[in-house]
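Complex shown without one protein chain; remaining protein chains in place.
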Amino acid sequence: MSDVDLTHDAGLTLDGVSAAYRGVTVLQQLRLTVARGELLVVLGPSGAGKSTLLRVVAGLEPVTTGRVWIAGRDVTADRPGRRNVSMVFQSYALFPHLTVAENIAFGLVVRDVPKVAARERARTAAEQVGAAHLLGRRPGQLSGGERQRVALARALVREPDVFLLDEPLSNLDLALRVQMRAELRALHDRLGATMAHVTHDQTEALVLADRIAVLRDGRVEQVGTPDEIWHTPASRFVAGFVGSPAMNVLPGSGPIQPSGAPPAGMAGEREIGFRPEAVVLGEPDGAAATVDRVEVVGTDAYAYLTLRAGNPVVARVPAAHRPARGDAVRVGVHWADTHVFDATTGLRCAA
Amino acid sequence: MLAPYLVGLVGLVLLPAAVTLALAFTEYDLVNPPSWAGLANVSELVTDPVFRVALTNSLVFALVAVPLRVLLALGLALLLHRRSFGSRPARVAALLPTAVPEIAYGLLWLWLFNPLYGPINQLLRVGGENGLTMLGRTPPQWLTDPTDARAAIILMSVFTMGETFVVLLAARRALPADVYEVAALEDATGWDVFRRVTLPLMAPVLALLVVRDLIASLHFSFVPAFVVTDGGPPPYATTYLSLFIYRTGFEYLRYGYAAAATLVMMLLTVAAVVLQWRLFRRYRAFYRL
Partner (left out) sequence: MGGRASGPPPLSGRIGRIWRALGSLFVLLVFVPPLLLLVSGSLTEPGLPPSPTPQVIPDPVSTAGYRQALAVGGVLRAALNSLLVAVVAVPLSVLVAALAGFALARLAPRRAALIVVASLVALMVPATALLVPRFAIFRVLGLTDTLVPLIAPALLGTSPLYVLVYYLAFRALPRDLYDACLVEDMTPMGIWWRFALPMVRPVTAAITALTFVFTWSNFLDPLIYVYDRDLFTLPLALRSLSVLDPTNFPVFLAGAVLATGPAVLVFGLAQRRFFHHDDQTGRNRP
């Protein structure tokens, strides 16, 4: 799991990085690599250390152990301004007293780039994010989405080695978030830049990422492509965190017996996980359950069931064929659709 | 629930302001009822050399002391806004002179400035001979030389910038951390951060404080001049507008004339308030406050 092949020549490498905030360890021996030109999404619940991870890369927080490499350089001892990274903050962090153009050009101006050149590059950057028409305005006159674009333009104007994006979409409303998500992905493909993007939104992660790193309590729980994360979650935690409603996890010994051939390695204390869409209602030799409540979401419906043994199970069914509250149903699942976890460690067993 | 305050506002501020306007055109000595004097007071003010000196003194004091006070307060706020070793006691220390009662503060400086007994000149004389400083110069005659006396009053007032300091400290702490992090990522130097981030972000507060302090300076020069220099050295080196009004009214019992001078002071205040209002409007458009 954490045995990632670390190469220091990647776009970004964290090699055994620990960090503490107010004496509490936030990152623990973190090992992570972002390839050049890759968009890695760091996903985790709040408090998992996602933001701290970005801030450590940027040099805004010190590491207690380990080293940070950016584009083949060990930058652990460098101050933020020497790391050639740029960051988009959740709050956008625009300077209220500067115009959009001045905001974008800020990094160039303090680096003594000549004014004319700085203005030209700011315009180019603004065009790339579709903010060229905003150049003369001030942040106070912009909507959330526009501020977001300006913050992006400021991040890319300097052509940094790594882009760090700290929940940049979380302050936008849903429709805008979906749109910006697509634009962000397109921008990444156009620039071919190395990006580390932090979010707690699993949909955003699945849609946006080349690879996802799932973070839990300051450790990397799993790194993989969105497909890998979805289809072969490395642990009960990843399985539960990715997917909504969350995956059903039941004791392997009892309440429900999947049909088909069981996988190897079912010995010992095991837990079986299966997603709501894998649940089959009306399986004749399935486990008996009653329907507690039904939520209809458009064409789908989620049925919240209680097995006779008392375990809760969520099933996704077509809305047209949904059961009613209080119905007695039989619940089945195929071994092929299950994930088996070790009951004590929570880690995935076998394939 | 608002009533007592409204009574106070009307009775102690608005009504007195109106009374000033009326009294300014009368002759009034407390004994006889006020008698109408028309524009006599105003025309006398225009030609009164003492008034002119007092007005000049007040303006010069404001133009020298206020920038010093605000700059000191700004420097202290930027130095002490973060926790570091000793920052807490230093903050309290910077506020203390402001907490000392004006009159006690005046008495303290009356002694500090004393040419013979005062610790300041004692310190300046260390290493020198025959009452001269180490460089062989006469120590400042704080309270007898006009320039030194004015400097003394300014020095006294610089120490009491506590209120301005507290406001600037709060303003600096209210600035968002993330814009400073952006600056750090862009490798901005300390000077760049100050010039391009901190100063412009604090400009609205600074501007308002400067105007406020300009107005307040009409008032806070009173006790030092009254107690420490007694308006002197002769004839009127440290007679400020406030002291002039006090003397005219309460010592020479010319209340009408004092009211006319007060009117000038109020006009200055109004000018400052208008300036402040315009600044406020401008910044509001700027920052979308």
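We call the chains A and B, going by the order they appear; numbering starts again at 1 in every chain.
Basically, a residue touches a chain if its C-beta (ideal position, glycine included) is under 8 Å from a C-beta of that chain, and two chains touch if they have at least 3 such contacts.
Predicted, not measured: the structure shown is a model, and the values here were computed from it.
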item: Listed residues B:152, B:168, B:237 or B:258, member touching the removed chain; value: B:258
item: Contact footprint on subunit B, counting only the chain that is left out; value: 1-2, 4-9, 11-20, 23, 28, 30, 76, 79-97, 99-112, 114, 116-117, 119, 122-123, 125-126, 159, 166, 169-170, 172-178, 180-181, 183-184, 190, 193, 212, 215-216, 218-219, 222-223, 227, 241-242, 245-246, 249-250, 255, 258-259, 262, 265-266, 269, 272-273, 276
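In this section, only the chains that are shown with their structure count from here on.
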item: Interchain centroid distance [CA atoms averaged], subunit A/subunit B, Å; value: 57
item: Residue numbers on subunit B that touch subunit A, as the complex places them; value: 176, 178-179, 181-189, 192, 196-197, 200-201, 203, 286-288
item: Residue numbers on subunit A that touch subunit B, as the complex places them; value: 58-60, 79-83, 85-87, 89, 91, 93-98, 106-107, 109-111, 138, 140-141, 154, 158
